[in-house]
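Structure incoming, see below.
One chain of protein is taken out of this complex; the other chains stay put.
Let's look at chain A:
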Amino acid sequence: MRTNKPDFFWDNEPFPEGSEKAHNTPEENDFIRSYREMIRGEQTRKAAFDPFEKLKKEQRKRTLITRRVLSYAASVVIAVSLFFAFQHHQHRKAQTQELAELQKNTSQALLYFSKELNACLTQLEDAQKKMGEPVTSIQALKNININKNNPFKNINFNQL
């Protein structure tokens, strides 16, 4: 039975070739033709663009950020290394200086000690000579003069 409504709207199928049926009105056939042409036109709608443009931009950005982070990290590592190297260098320098000072002080102490020893030995020799002499001469031993200016005479070497 012919209805007012064209059947191609009700079967929910796309318009296949030959949808223009004999029982369709000229208007309906016009519609089908125009509709099919419109579909063809829409199907050819294309745009010349790169769908990966933003993806590439994002990847470039990410690479740039990674590089920046790496260079920042590298600079931090370098700065920290330099700081510790400097600290180490300063420490070693201080140690070397301390050692040199200790060496100098020791040699000076030895020098004073040997001088003092020499003086003592000389005075001991004199005292031995005076042993055979009269008592008055021996009393002069009380006047043995130890160099009081020796800065190392009271030094405690265990504390060094």
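Quick notes
Basically, contacts are C-beta pairs under 8 Å (C-beta built on N, C-alpha and C of every residue); 3 or more make two chains touch, one makes a residue touch a chain; residues count from 1.
Methods note: contacts and distances are computed from a predicted model.
Name of the non-displayed chain as stated in its UniProt record, restricted to "Monosaccharide ABC transporter ATP-binding protein (CUT2 family)", "RNA polymerase sigma factor", "Ferredoxin" or "YlzJ-like protein": "RNA polymerase sigma factor". Counting over the whole complex, chain A has residues 5-6, 8-10, 12, 14-15, 27-28, 30-31, 34-35, 37-39, 41-43, 45-47, 49-55, 58 touching the chain that is not drawn.
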